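What follows is a short report on a single structure.
For this depiction, one protein chain was excluded, whereas all remaining protein chains were kept in their positions.
So that you can tell them apart, the chains are marked A, B and C in the order they are listed, and the count of residues begins at 1 in each.
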């Protein structure tokens, strides 16, 4: 029977995706850009919506939550997955509400106002069955996908507003967004980019090569030289792995130092972050926050017997507190860190914050 | 099962027939990658633990070893795995059936093949050939290999080789670079390999363990390869890529039992068969086989230190419910529902399984604790490997030991290094088990009757032994008043058994002997310097000697004051960190050889003296500076003796030398007497002492002495 | 229901369960008042309520009360918009009022749930004076098998810190009472600071027991996170610029305000902590950055 076949096919896809995530970033962070991950996730969720068996929005949300939980568990550091799941859930809520006719999409954020006005504790149970819901949801997800496609360009387009001619810009590691951003600017303006190599993975080198090919005057420096060189830098533009609910960052390790250095020389720090990197997570010393890869990266196995006596740590991410950040450039505009929480409440439903 | 099989030949449809061997290029695309996993060690290394649980299922960082192996295979793209089990096959089968590997969605189809007839790797592979299971090149691993190596590159090379010259290369073994003395190098599989640098072809392969000297067959030197390496810095991952011929070859020669046999065999009659074996050396990635408890210790700690990333404890790759744990600073992993008492310190590199509760003021470091364990207050754990449902009462102290499932440790028990408490054992209270104690519920005597029917395999009749255990009483002296279990004392076993047991659990030398690692230190020292320039092959002592020589010569030519010389020499001493003793010996040696340096080796004793004595006079202060304590005197003399033993021609001169040093008060007579009476090392040195002049000199000394010293001499 | 009854009712509320926040008590009282109120017009009703609120603030000058009061008024006006018929309107008001009370009774647990994840095992926590919410959070953390030690400021003049310490001892959490003056000294070794709040003002800052400000300043100097836990009904429409700007009726006890004429000699009971010093606020509306607070208030009152 086709049904089961589809089912198994679907579940196989999910498994494959999970496996990929699990192995995702054995070393240099995620092997694929998080944009890609986001797209894949969304696509997978669409598939689920299409193929899984569900009668009401409630069921669908349940299914998606379940899979979502597994996906996030597979690679906790890859927050975009969770974000996409939340986005989809939100979409379902909206679609449900719309098909339900009620326009209570005004503000789902729990608020004093609601506290006072809302009648009764009865929660929406999403049990009603609307035949067109499926189509609508899928449609909405498609829109989401198209939005995802556009993000990098949208950000890049704003480049010229932020980069004036022959200034010295510092960045760290490799962020595809920043890369696009700078290249876009380079079409019009001449400027000098300093790239911190970001050992041990040295993504900085890739970044530098690709920038220099777009002939931007590029200089590679070691992580140790960041502070030394900072005094001549007049803008710091970095990418990030996640934007946290408090406006802080979870970025490649070394960024915090970079940010502190920038602060010390009061150099503006600009973060290029597509919306799908916003995550309702807070930087508590929660253990999933960090991601540690094999010490191999730092101290080679051939180092011999001292290895058994030494502890070697190789965390991949840094936390950058909001007060060190000047500006966020996202695909929908430019915001101060203090405004992030608002975006957060627009993107996700509070009840989906933890899946 | 049927469903799986059905699925299994979906991807491989059309490629089923085995007669399309060779032609690797086609196979690359069409054939799914297969693997043969041997879930039996065919030895008794883990006895008595493996009496109750096959090795493949023993938990390493709270996950059965076989799961690591399977995960490794899956992640390297293996689509079909044949698991061969023998000892306690049903247990393994059971485990696998409810593991994620047998879920319909698993990308790696697992077939379990069990038989009690397997006695060795050889048997298995013969069976593989008989059943003609493999259609193309396949991976061969043991059920206790832990690895995250990405073999794809090795596979490519292998395939390429096979494409270039058909069926010549039968096997590619995967090794990992790791300097000798590395903790996770198993002494037993230390190998020395001669390989062709370019083609990576193995020319010579030999286990070094227990060998004093190595010899290499001549032919490797004048074999075609213009450049080849002899390497000892390799760690055998026990992962090998085999062509289907391997199975055939095993069938052809029934004497092949292990891979080692095979490799040696192939290499020996390479000319005849024209088969070759290749090597793939990887720098990154991790791979090791848990072949004994030392390795268990090493691999576990590597696991916790994340060397096997992404196979880390918190990854929960087996995705079983509730297995997940969190990872926090200094590699501390905690499962769900772990509770720690106040004041308990979890130092570093600790993994605590779910629902385990730990009392107050415990001190835990470098340990792995299983699920549902209960640990009392004031317990100290260091390098302890504690499996599930273990209870440890308060005040216990455990160092580098293994406690199997549902062991109970009563109050105030101390387990010293390398104790093993097998399943369900109870020890204590208030007892201290000496180093290397092994306690099991099975009585060692069970062995005898088993030994007849079984050779190297783990499979043994346990049932009847159960009955026996009932009869035998536990000795309170050994395991404590409330203890339950029998000590597997080495003495309780016949000789052969004894060292086997000693081997079986904790590898061979428990702690590598000092000089070996000291020298490795030295080599390391030079190595790292090499990293910032070039690595010198010169051994420091030699260099130091030449340096000293140089110094003295210059001293001669520019008659530098002795103090300066001393300064020089000291600095050199630091530079090559030479011990004072060595300094003295070398100094003596150098000085004694000095005349040769000046006038070349052909000198008569007389000339020699005439040259040497002024020197001695000149440098007396230098000597005095080093020769202070009585010991120094002896060392100095020893050095002299050594020199003269080498140059018999100058024995005549020796006396004069001694005389002069004595007169220069570099050496005092007791020392000389002492040396004379005791220092005898070889018969040659005895001969030396027979030397006329020397005897006279000694006599003279004796006369020169007064009573007191005479007594001394008698005493001496 | 005349004023004395009102006050009496309020007092009994406070007495009956000491665990209740004064704001809640105030709201209850007002709800009671509403029930008994004989007013004909909505306007009249509002009049009486405002008087009642003034009366209550006269009794207990804490920010909470006034915030509660305001909230209640706002709630009245909001509901009154929906129905013009007074009697029906009142009915709705009453039941919603009950509902409202019911909801805010959960709020502390919500806060606790949000906040405890920020307390990691083995943490050293500094808290100020005694706060029921903080206590609830710590209880939660203990329930989660977290091990932590707490430093509580003794918090003169009423030594509320001692009370807090007692409560924590019962949870067998290792706790140390420190002098108010020792905040700077202790700050070095603590990992995070958690304080409650009497009122959360529009700027996102808080008004709390005197000494909170210095603690915040100190933690800023040491780059230690400064967390505030407060239920949402403590949000108050007030925008103090600095300590001076905080109205006296909050700063001093109600009776002191009546008796003493020269406040210069009096000790203020509360101080104002500006948002710049606050890392995060944990409320039943979720984890908020200081800037999010005004957002909430705007949503409510505009």
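Worth a mention:
The criterion applied here is as follows: contacts are C-beta pairs under 8 Å (C-beta built on N, C-alpha and C of every residue); 3 or more make two chains touch, one makes a residue touch a chain.
Throughout what follows, contacts and distances are computed from a predicted model.
According to UniProt, the chain absent from the figure is "Translation initiation factor eIF2B subunit delta", selected among "Translation initiation factor eIF2B subunit delta", "Exosome complex component RRP40", "Trafficking protein particle complex subunit" or "Exoribonuclease phosphorolytic domain-containing protein". Shown as candidates are A:12, A:147 or A:206; the residue that touches the absent chain is A:206.
Annotation: of A:16, A:160, A:306 or A:336, A:306 touches the absent chain (contact as defined above). Across A:14, A:260, A:332 or A:355, the residue that sits in touch with the chain not pictured is A:260. When the whole complex is considered, the residue among C:41, C:170 or C:223 that touches the unshown chain is C:223.
From the options B:152, B:197, B:430 or B:546, the residue with contact to the unseen chain in the full assembly is B:546.
The chain not displayed touches subunit B at residues 284, 329, 521, 524-525, 528-529, 532-534, 536, 538, 543, 546-547, 549-551, 553-554, 558, 564, 567, 570-572, 574-577, 597. The set of subunit C residues touching the chain not shown comprises 188, 222-223. Interface with the hidden chain, as seen from subunit A, comprises residues 27-28, 192, 194, 197-202, 205-206, 208-209, 212-213, 215-229, 231-232, 253-254, 256-257, 260-261, 264, 290, 298-299, 303, 306, 309-315, 318-319.
Quick note on the criterion: only the chains that are shown with their structure count from here on.
For the pairs B-C and A-B, the count of C-beta pairs in contact is higher at A-B. Rounded to whole angstrom units, the spacing between the C-alpha centres of subunit A and subunit C is 36. Centroids of subunit B and subunit C (each the mean of its C-alpha atoms) stand 65 Å apart. Subunit A and subunit B have Cα centroids separated by 45 Å.
Of all residues in subunit C, those that touch two or more other chains are 120.
The set of subunit B residues touching two or more other chains comprises 328. Note for the complex: subunit B touches subunit A at residues 74-75, 104-107, 148, 176-183, 233, 283-286, 298, 301, 305-310, 312, 314-317, 324, 326-328, 330-331, 348-349, 517, 520, 524. Across the complex, subunit C is touched by residues 107, 109-113, 115-117, 119-121, 245-247, 282, 284-286, 322, 338-342, 350, 353 of subunit A. Residue ranges of subunit B in contact with subunit C, taken from their complex: 328, 337-340, 342.
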